[in-house]
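Yeah, one chain of the complex is gone here, protein chain that is, but the others are all in their spots.
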Amino acid sequence: MSDITRLETGPRMSQAVIHNGVVYLAGQVGTPGGSVTEQTQAILASIDRLLVEAGTDKTRLLTAQIWLSDIGAGFADMNAAWEAWAAKGHTPARWTGEAKLATPDYKVEIIVTAALP
Amino acid sequence: MSDITRLETGPRMSQAVIHNGVVYLAGQVGTPGGSVTEQTQAILASIDRLLVEAGTDKTRLLTAQIWLSDIGAGFADMNAAWEAWAAKGHTPARWTGEAKLATPDYKVEIIVTAALP
Partner (left out) sequence: MSDITRLETGPRMSQAVIHNGVVYLAGQVGTPGGSVTEQTQAILASIDRLLVEAGTDKTRLLTAQIWLSDIGAGFADMNAAWEAWAAKGHTPARWTGEAKLATPDYKVEIIVTAALP
């Protein structure tokens, strides 16, 4: 039996990998073509779902990195959706930058790690 | 009592999160408008301060990721400031790329992790 647990494993990546009390999530994206707000909300719902599947939740986030395809246009809307979702008093170490993503239809990608209970 | 310790926690992020012997720092930026050298030095001073607050120091860095808003113009100056600061024999795994940052006034952002003693 391995001490590494992988969730939703495909030929390219796993959506989550658990090791030594930490879960590492793959980069999550939203519905192509949606607004920054819609994509961010869809991403945060995916993160919630994967964290539950891993046995933890957003109050135990360690890190979050956020990439926007246009940081000038999207920073405020992403932050509004993020702050509405984040668990007060339990926010992770975070960093945000601009990067073109896998296709031009993706405006936001978020990658998080969290501790297991 | 939680096994996660968060430092300087706001609604969007914590400046540092400690779990299982590792401290994760949020992305640190310098004074808007300063040169690459000035911003890098200010960032490294912030990192020193947060590492001390977390109970560790730069000799125990694990990783460093560095983003420059113009890697062609800033790589040499950032590296000079970085190498003047880094602890000889204790340098982290590092990677560097170009990314537009939260506002155009930011030329450098550095994100590190470190082990606690």
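So that you can tell them apart, the chains are marked A and B in the order they are listed, and the count of residues begins at 1 in each.
By definition in this document, contacts are C-beta pairs under 8 Å (C-beta built on N, C-alpha and C of every residue); 3 or more make two chains touch, one makes a residue touch a chain.
What you see is a predicted model, and the numbers here were worked out from it, not measured in a lab.
Taking the whole complex into account, subunit A touches the unshown chain at residues 3-4, 6, 9-17, 19-20, 24-27, 67, 99-102, 109, 111.
What subunit B contributes to its contact with the hidden chain is residues 20-22, 60-65, 71-72, 75, 79, 82-83, 86, 88-99, 113, 115.
Methods note: only the chains that are shown with their structure count from here on.
The centroid of the Cα atoms in subunit A and the matching centroid in subunit B are 21 Å apart.
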